[in-house]
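A protein chain is absent from this complex, but the other protein chains hold their places.
Right, subunit A next:
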């Protein structure tokens, strides 16, 4: 009896060791290709390479002009990355929303506000209209990103909305200036 129990003990230890080894191997399989640690907020590229989203995001930022997969150099971008949701994860949030990409610089084409430079109210007047004129655009900037739905890829709809809103605000600004001129 004693011998058999010790044998089963040792065999169990062996299987334990094997399990540990295979666990290690499994862990290796889920290492981020950039930080070489277990992938946090894991995303996978279309070419099949695993990364932490913060790591990949920083890589894409570093090489914004030439975005390629850090492993195989296939062309990738933020939109061609698939988030991975495990079962244990309570917050099923798109990791791509967590480290929001820096908002792109916002600039308006000169023809959109041709009215501004031509007007001369004197110093005080000019400053006033400029401040108010800039307001809707500042508002737009914050609006853009807080409103983005979680997990839904940014479609053309939102961009259209943005376009529509910017036109709307432009008209409000123009009407305001006209009202100022008349008053």
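Note that a contact is a pair of C-beta atoms (placed from the backbone, for glycine too) under 8 Å apart; a residue touches a chain by one contact, two chains touch by 3 or more; residues count from 1.
Going forward, contacts and distances are computed from a predicted model.
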Chain not present in the shown complex, as UniProt names it (candidates "Succinate dehydrogenase assembly factor 3", "Exoribonuclease phosphorolytic domain-containing protein", "Phosphatidylinositol glycan anchor biosynthesis class F" or "E2 ubiquitin-conjugating enzyme"): "E2 ubiquitin-conjugating enzyme"
Full-complex contact with the absent chain, from A:46, A:68, A:84 or A:170: A:68
Touch criterion as defined above, residue of A:55, A:81 or A:173 at the omitted chain: A:55
Positions on subunit A contacted by the hidden chain, ascending: 33-37, 49, 55, 58-59, 62, 66, 68-71, 73
